[in-house]
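The complex appears here minus one protein chain, its other protein chains still in place.
Chain IDs A and B follow the sequence of writing; residue 1 opens each chain.
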Amino acid sequence: MRRFVLIAVPYAWLVALFLVPFLIVLKISLSDTALAIPPYVPKFEWAEGIMAFLRQLDFENFIFLTEDNLYWKAYLSSLQIATISTILTLMVGYPIAYGMARAPAEWRPTLMMLIILPFWTSFLIRVYAWMGILSQEGFLNQFLLWTGIINEPLTIINTNTAVYIGIVYTYLPFMILPIYAALDRMDGSLIEAAEDLGCSRLMAFWLVTIPLSKNGIIAGSFLVFIPALGEFVIPSLLGGSRTLMIGKVLWEEFFSNRDWPVASAVAVILLLILVVPIVLFQRNQQKQAEAES
Amino acid sequence: MMRLSWFNVVSLTLGFAFLYIPMIILVIYSFNAGKLVTVWSGFSTKWYGELTQNEAFLNAAWVTLKVAVVSSTFATVLGTMAAYVLVRAGRFTGRTLFSGMIYAPLVMPEVITGLSLLLLFIGIGLDRGIVTIVLAHTTFSMCYVSVVVSSRLVTFDQSLEEAALDLGCSPIEAFRLVTLPIIAPAVISGWLLAFTLSLDDLVIASFTSGPSATTLPIKIYSAVRLGVSPEINALSTIMIAIVTVGVISASLVSKRNLVRQKREMQAAERA
Partner (left out) sequence: MGPVLQSTEFAPWNDPTEKPLIRFRNVTKRFGDFVAINDLTLDIYEQEFFALLGPSGCGKTTLMRMLAGFETPSEGQIELSGQDIVPVPPNKRAVNMMFQSYALFPHLSIWDNIAFGLRRSPMSKPDIKARVEEMLKLTRLEKFAHRKPHQISGGQRQRVALARSLAKAPKLLLLDEPMGALDKKLRQETQFELMDIQEKTGTTFVIVTHDQEEAMTVASRVAVMDEGCLIQVSTPDRIYESPNSVYVADFIGDVNIIKGTAKAQGDDLYQVNWSDGMPPLNATSETDFSDGQTCHLAIRPEKVAISADKPDGADNAVQGKILDIAYLGNLSTYHVELTSGVIIKAQTSNTRRISRRSFTWEDPVWLSWTATAGVLLVN
């Protein structure tokens, strides 16, 4: 009885506020635009039976998505931005994680705290901080003009470059922490053994350190890639009107165009795209857990 | 002992500079006398003063705080229950669905979570306001809490609970007297995580809030879209200061406890 209550309460909550809403999205994405425009009266006629429900199905919204270039481009450009920024985050994050793992043991908790600290501060504020830096007359341009590297201020804000910088900056801890965890577990004598067996420093790094931190790299990459794909705040604040990301399209479809069925269809497809990396990520985590036990 | 090479030193220095310089600039310009956040025109705290006069911001901050306290408390209770179910309840029908629903919100794009909850609230005719934001925040942050708590429960020595049962506790007493005090640090950090997630959330709150309730992130977002302003810098500085003080003191306390415990253990073994 107690066990039943313990399971039932969180279970019911999640079904009601996670699963059901998601099924509603699915249903609306398959319903007629005209019917669903606000003030929208949802009809949950589950009782009608499966056949009636299937007859009602309407893929119009999805067909609409395939016909309009905007959505194709948004999906592809989301994938592209997420991929490029994941690679950039890895390139920035790996040396930091590596440095942390090689730092003296008594520094490590402090370094760790310094990595986690930005994570606790507001995401919005961290993105906002870059708005002032990247703008036309912002700190970066002032600095570069002062050093004489450039003569004309660069246009960074409202471009994809700004979005890359924003994603790398905000998701960096997600990349560093799993890599650091993998490197920290590594036995230091392995490198010494590799060097003893004739490897140069660089070769030992390439042949021993990198393969042993592979799981951390994979985990970190997914942790950046998955949320970056559906990102809204960064493209909306740092990106320009030409920065297409699917999260932003969904938002605009919903709040500006008030086309709920299309917004729902966009959401469904975004999820379908996310399923692949999520499943891969899960499998990687599981494999790692099994290897450890 | 490995030593830091020059490469390590450079990458750590550049890395931490990259992480912290934007924040530092943000803080510095909050004390700028001028209206522009890019041109320094003298030290002033007038933006902080103006912030205290800004009724809309203060209202939003109050709403945000209320939502965060209530939703993180609910989320902690539900998330701890869920963690217990995941780690201890063994097999039951629908277990896969349950663990799926715990992990899915962690990777679900916020726009989708927000959209789906909004459609639900409209569907059942619930007026959007503080209640709907609390429901939404509780739902996604309980999943974070359950991940934090279950990772502690996994390493929890189950024989402690068995010992409590053996000594005459009912299962509920065993949880209250033994399990809960021991996992308390994880439960507290789960609450803190839920609290900051709620304070921080823009996207889900935008979908689920109504005209009657606006949260601080929504206010900041609409202000920021029009461009940078020193008032936002001042607000950000206050928020950064609170978080920094909180995180640093928490880590100092836990470090001190750890050191003390280690010393006591060494002393006990020597004796």
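In this section, a contact is a pair of C-beta atoms (placed from the backbone, for glycine too) under 8 Å apart; a residue touches a chain by one contact, two chains touch by 3 or more.
Since we're looking at a predicted model, the values are computed, not measured.
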Which displayed chains the hidden chain touches across the whole complex: B
Which residue of B:Gly42, B:Gly90, B:Gly125 or B:Gly168 touches the chain not shown here: B:Gly168
Those residues of subunit B which, in the complete complex, touch the missing chain: 157, 159-160, 162-170, 173, 177-178, 181-182, 261, 264-265, 267-269, 271
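Please note the rule applied: only the chains that are shown with their structure count from here on.
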Touching residues on subunit B, where the partner in the complex is subunit A: 1-5, 7-9, 11-12, 15-16, 18-20, 22-23, 25-26, 29, 37-39, 78-79, 81-82, 84-85, 89, 92, 94, 97-98, 101-105, 107-112, 115-117, 119-120, 122-123, 135-136, 138-139, 142, 146, 171-172, 196, 199-200, 202-203, 206-207, 217, 220-221, 224-225, 227-228, 232-233, 236, 239-240, 243-244, 246-248, 251, 255
Residues on subunit A engaged by subunit B in the complex (per definition of touch): 2-3, 6-7, 9-11, 13-15, 17-22, 24-25, 28, 38, 40, 42, 44, 92-93, 95-96, 98-100, 102-104, 109, 111, 113-118, 120-126, 128-133, 135, 137-139, 142, 169, 172, 188, 191, 226-227, 229-233, 236-237, 247, 250-251, 254-255, 260, 263-264, 267, 270-271, 274, 278, 281-282
